[in-house]
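Omission of a single protein chain aside, the complex is shown with its protein chains in their original locations.
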Amino acid sequence: MLDISQVYNINFLEEGMLSVIPEAIVIIFAFIVLFLTFFEKLSKSDNPYYLSLISIGFSMLYILMLSGRTIDGFYGSIVFNRFSVFLFIGILFSGFLTILMSKNYIDNFEVPLPEYYSLILFGVASMMLLVSSNNLIMVFLSIEFMSITAYILTGYLKGNLRSTEAALKYFVLGTFASAFLIFGSVFIYAATGHLNLYNIHFFIVNIASKGLVNFGDIKIYLAIGLILFLVGLAFKMSLFPFHSWTPDAYDGAPTPVTNFMATGVKIAAFAIFLRIFSLIYNFNIMDFNNILWMLAILSMSFGNIAALMSSNIKRLLAYSSIAQAGYILVGIIGGGYYGYSGTLFYLLAYVFMTAGAFAVVIIFENFDLMSLDIKKYSGIGYKYPIVAAAMTFFLLSLAGIPVTSGFMGKFYVFSAAIKSRYNLLVLIAFINSAFAAFYYIKIIVRMYMPDKEELIASLNGVQRGGMSGGSDQGKPSGDFGIVNGKINEELMIVIFICLFFTLLMGIYPQLFINFAHNSISSLWNI
Amino acid sequence: MEALFYVFSIIAVFSALMVISMKNPLTSALYLVLCFFALAGFYVLLDMQFLAAMQILVYAGAIMVLVVLIIMLLNLSKIKKIKMDLHQVFIAMVIFIILLVEITIYILNGSLKKPTGIYTHALINKIGNTQILGEFLFTKYIFPFEVASVFLLVAIIGAYLFAKKKY
Amino acid sequence: MDFFIKYLLSILIFFPLASVVLLLFINKKNEGLLRNLASILSLVEFIFSVYLFVYFKPDTYKFQFVEKLNWISTFGASYFLGIDGVSLFLILLTTLLTFVSLISSYRYIKDHIKEFVILMLTLETFMIGTFASLDVLLFYLFWEFMLIPMYFIIGMWGTGRRVYSAVKFVLYTLSGSLIMLFGLIYIFILHYDQTGNFTFNILRLYNTHIPINLQILLFIALFLGFAIKIPVFPFHTWLPDAHTEAPTAGSVILAGVLLKFGVYGFFRFAMPLLPAATLMLAPLVIIIGVIGVLYGALVSMVQKDLKRLVAFSSVSHMGFIMLGLFAMSAISVDGSILQLLNHGITTGALFLFVGMLYERAHTRQIADFGGIAKKAPILTTLFMISVLASIGLPGLNGFVGEFLILIGSFNHYMLLTIIATSGIIFAAVYLLWMFQRVMFQGITNPQIESFQDMDLREIITVLPLILLMFLIGFYPAPFLERIDPTVVHFLSMISRHGYVHNLIKLKMGLSNA
Amino acid sequence: MSINGYLIVAGIIFCIGMLGVLMRKNLIVIFMSLELMFNAANLGFVAVSNYLNLIDGDIFVIFVMVVAAAEAAIALGIAVAFYREKGTVDIDKAQELKL
Partner (left out) sequence: MDAKFIITWLIPLFPFAGWFLWGLFGKYFKGYSGYIASSFVVISFILSSILFFIVSYTHGFTTTLYPWIHAANFKAGVSAVIDRLSVVMLVMVTGVSALVHIYSIGYMQDDKGFARYFSFLNLFVFSMIMLVISNNLLLLYVFWEAVGFCSYILIGFWYEKKSASDAGKKAFIVNRVGDFGFAIGIFLLFITTGTLNYETIFKMIPSIPSITVTIIALLLFAGAVGKSAQFPLHVWLPDAMEGPTPVSALIHAATMVTAGVYMIARFHVIFSYSQFASEVVLTIGTFTAFLAAFIALTQFDIKRIIAYSTISQLGYMFMAVGIGSYTAGIFHLISHAVFKGLLFLTAGSVMHGLAGELDLRKMGGLYSKMRTTAITFIVGGLALSGIPPFSGFFSKDAILADVYNKGFYFAWVIGEITALMTAFYIFRLIFVAFFGESNLDPEVHVHESPKIMTIPMIILASLALIIGFLGIPPFNNSIFYSFLHVDFKNAYNFAPFVNSTPWYILSLISVLAGLIGICTAYLLYIKKVVNPETVKNIFKPIYALSYNKVYIDEIYNFIIVKPVLGFSNFLWKVIDISIIDGAVNGIASGFAFFGVKAKRIQNGMLMSYILTLTIGVAALLFYFFIR
């Protein structure tokens, strides 16, 4: 008779609990917000919104207190280290900005508020769990957790056909990809006998270096497992050809949720991929670098080319996010200290520039579907100069023009790849970012250099009729972010935060680079 | 034992095929239940009676009932009308065959790690599979277990939000 | 004062930016104040830059006014500024032309004045930064962001197909500079591989040892970036469009300063970093340059649009500069650098005049003009001086540069220099022909009848440029004596590492083949 | 029975599930196909676990079941919501979002 308590240290609570307190804070607050549903008065007011913001703040505070420590919790299911801290901050920022921009957006729709905010908080928690999970079960569970909140949030606008359809597509595709992920885990498990990432890592390093087992035999299982697992992760990272949900889901989802998906989901997915890649993939099992190489090129090329002809701003940003995923992947391919920290840096930069862009999208969105057309942006450079200037900066950052974080990020990951002599890859990436500038500039053109008639139309506030989004008719037709000609404060706060970080990371990135470096150093700190 | 394996295999594969080829989703659902039973059989063969029971309870019992309920809830005759597109079926078959061949070849060519664990057939039978699973679940995997509970709560909220007629 | 001189470069870079902040607080409606304040601030900036000239020690190649601060220590990038004889004048040119173009646009720019002056001053910051930075990353930062204000200036205040031109300008140059960035990063990585240190300090990167075949590839990468900016012959097609549609101020800055960056890039980066490739590929570059000389001249000849003609003439002039730079004799490089300055002054002035014509007649078609000399003698005289400077008439600035280029290149590339020299004939043909059709002959267009001569503001606009034309033409010594030590050191850098020996072998091989 | 046999059966069921997702248009059937895929993975886990004399795989199965159950709830919720708006569960009718 085996006493399991002897095998495993039962006394896990003291240390282990510390490692999940950031998540726990968020989850507890999510519950509190959820309970507000029971009190009609409370749920109708702004309470859920403020509570959510507070929870993020608390979690952030706690993380900063804890930062620098490395805690393995729950028998290695969860790892809290500087790597997670970096990404926690990114995710919490993503959640924070999403909540900020939701306030105004969601108020326009008659939807229950507590559930919405609690779902966002659950989403944040699930992403944090994903980032810190150290076990295939945990990875799978958190991915599903994260996805399911995303599905629900995507379809949150009840009665809006686009929202429901987006949820439907996202759900089917997401689940399909998850199936590959678990099926892949089967083979990884079969080849290594472990589910813990560190154990798998040790197993691979040992057999690779010492030849304890016939590596060639299990290599096939390992490879097929890793490929199928990669499919599941690549789906979340929206790499071509696993990207196909991205434009539709981004398009149909409520814009704050789109932002949440574009920033939070993406960095969480990239973070866990980075961890798994650095622990497992990167050991000559097969040339995964080549696969990623191709995925990166395909993603950036497809994303950019498809974005060229898009006229819907959300779809355009979706395609752009596919391309950005390609760029980020370049950093992972570049590898090493340099490449991984570059990836983290880029991810953080990506959060701010994308969130900023989506905040601007929200400002000019309304119930009319045409408000998402880039024609809507005609002449806003003159009407709302600050917003337009900020938008310009975000777009330039996405395009990778200097003085913005986007440039520094690109520079960082690309130079890492050159350092590992992926010359062709970087060259293609550079060419890509050159012609990608076209569609970002297309929007800037609209904002500042509209055709005469378009300008007149936009100045007169004439709305174009056309496809209207389902049952939204009869709702007030003003833009969401603009009340009496003034731009909503929360959105302005979002824009300013994003602008601040976009510029800071572009002009003085050293702070963030140090941070990213420290984080990466904990990746091997097993 | 081998014979049982083959029997279960044939049932499982056949019923799986029927699930995807039946026009009536209700029939498909019933075949799916059959498939789940076959899988439960496998689990018994693999010393995991607890899992077999779970399989039947959770899948055949809960999920499938839910599915059938939904099929009934939605207008069945309308659902039945959805036809397959031959063109699409053809492409799907091609992809299916390619993937099947690839996966089979890999599975046949590769081999697993040598067994290293201590939970042999004898040990499992000695302790009892339910007890082992329980011990693992509440010690080593306690955290995922807890997360799963939150996860289910979120799913409940989601289902509630989706299925509600109006907010 | 000590402080002022010590941090003069930083002050020069950030003064316009500070001005922008100041201007942000001024009400958009207060157009007069915005204009005047911006002009005054740019004048102050110009006066600051004159200090640079005054305190510059002419007899050394070493970088002066050096400032160094840690910036991104991870990449070894620092806020590293310094100027030598070449960048000194380019900075002076920048500040002068910014001032000139700001006051030139009082009439041309009618709407969105606040945006305009802000963009102009922002542009100035980045242009000066590009010339002053000795750190590759910093350089690139300034270099690339420069596109954005320029893009807005073309796109927002341009004419005709302004959006097309602006976008073409950005995409064209962006493509080039990204490939260039690739090359620069590669060198940076190579340096790391050799020394184990990340550094973007250009002075240290000069010591990177790069195998010759790699050098050639890298040179091509850098070449693309710089050549598009210059622009050199097959990559020039953005230039006519951008020039033609840009507002006057934009054209002036574009021709006067932005085109200089390509040559400056060659001078500062491509050539000293990749000496072997430079020596090997110099004949090819020169051939391209000479083709550019003739091509630009011939195509100018048949242009119907004034601005387009001047734009193509830039292609021709830039060909000369490339010839001089890559002939790599001290005289020709001196000449090239001087010609760089001259081209900025002359073509800047030409664009100013074309702008004045456009403001009055609302057309740029040569055929629509004629007989202006009678109505506007001052305009005619000053325009003629600029045209003659562009032709390279002795006594004006263009001649000194061109002559030095040609006489310096003649020794090494006799035939090509002769071909290039024939460009001076064509220059006379197209510019004089244009001048004749525009300014002389009888008046055919009724709009010309009400043509007004230059007012005081316009005279002030062009006067500094005209005076410079004469100054450089009659007394280029203050310029050349500052350029010369830098150039001599530049050439000694190219011929370091014993590459010259290999080159001679290579050249012989080429001539045998 | 050798472990490969179980894995091949799992693979076949997985592929069949995938085929179902690919060729069916009925949302409900697609969902059932997805369940098939999940179950194939489950079978693989149990078999591998048994072969390696380990338990972790079996635990994974439990979590997969949890996820499957949760997803069933979501899927059917979405199906109902979609049906309410479109009057069908034919996914080809989901055409609002394109290009």
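Chains: A, B, C and D, in written order; residue numbering restarts at 1 for each.
In this section, a residue touches a chain if its C-beta (ideal position, glycine included) is under 8 Å from a C-beta of that chain, and two chains touch if they have at least 3 such contacts.
Quick caveat, the model's predicted, so the values are computed rather than measured.
Visitor: Quick one: which of C:Leu406, C:Ile448 or C:Val462 touches the chain that's been left out?
Guide: In the full complex, the listed residue that touches the missing chain is C:Leu406.
Visitor: Which candidate, A:Met60, A:Ile143 or A:Ile224, sits in contact with the chain we can't see?
Guide: For the chain that is not drawn, the touching residue is A:Ile224.
Visitor: Going by the contact rule already stated, which one of C:Leu17, C:Ile212 or C:Leu432 would touch the omitted chain in the full complex?
Guide: C:Leu432
Visitor: Among C:Ile83, C:Ile331 or C:Ile345, which residue is in contact with the omitted chain in the full complex?
Guide: Considering the complete complex, C:Ile331 is the one touching the chain left out.
Visitor: I need the residue numbers on chain D that touch the omitted chain, in ascending order.
Guide: 18, 21-22, 25, 91-92, 94-99
Visitor: Give me the chain A residues in contact with the hidden chain, please.
Guide: 168-169, 172-173, 176-177, 180, 223-224, 227-228, 230-231, 235, 240-242, 244-245, 247-248, 286-287, 290-291, 302, 305-310, 435, 438
Visitor: I need the residue numbers on chain B that touch the omitted chain, in ascending order.
Guide: Considering the whole complex, chain B reaches the absent chain at 88, 91-92, 95, 98-99, 102-103, 105-106.
Please note the rule applied: only the chains that are shown with their structure count from here on.
Visitor: Decide which interface, A-C or A-B, involves more C-beta pairs in contact, and give its chain pair.
Guide: If we tally the C-beta pairs in contact for A-B and A-C, the bigger total goes to A-B.
Visitor: If you average the CA atoms of chain A and of chain B, how many Å lie between those two points?
Guide: Each chain reduced to its C-alpha mean, chain A and chain B end up 30 Å apart.
Visitor: How many angstrom lie between the centres of chain A and chain C, each centre taken as the mean Cα position?
Guide: Going by mean C-alpha positions, chain A sits 43 Å from chain C.
Visitor: Taking the mean of the CA coordinates per chain, how far is chain B from chain D in Å?
Guide: 7
Visitor: Which chain A residues touch at least two other chains?
Guide: Counting only residues that touch two or more other chains, chain A contributes 137, 141, 144, 148, 151-152, 155, 158-159, 167, 190, 193.
Visitor: Among all residues of chain D, which ones touch two or more of the remaining chains?
Guide: Residues 3, 7, 14, 17-18, 31, 48-49, 51-52, 54, 56, 59, 63, 67, 70-71, 74, 78, 81.
Visitor: For the complex, which residues does chain C have touching chain A?
Guide: 70-75, 112, 115, 137, 140-145, 147-148, 151-152, 155-156, 162-163, 166-167, 170-171, 174-175, 178-179, 181-182, 185-186, 188-189, 192
Visitor: Residue numbers of chain D touching chain B in their complex, please.
Guide: Of all residues in chain D, those touching chain B are 1, 3-9, 11-20, 22-26, 28-29, 31-33, 35-36, 39, 42-43, 46-56, 58-59, 61-63, 65-74, 76-81, 83-84, 87-90.
Visitor: Using the touch rule from the top, collect the residues of chain A that touch chain B in their complex.
Guide: 1-2, 4-5, 8, 10, 12, 16, 20, 27, 34, 73-75, 77-78, 110-112, 115, 118-119, 122, 125-126, 129, 135, 137-138, 141-142, 144-145, 148-149, 151-152, 155-156, 158-159, 167, 190-193, 213, 217-221, 223-224
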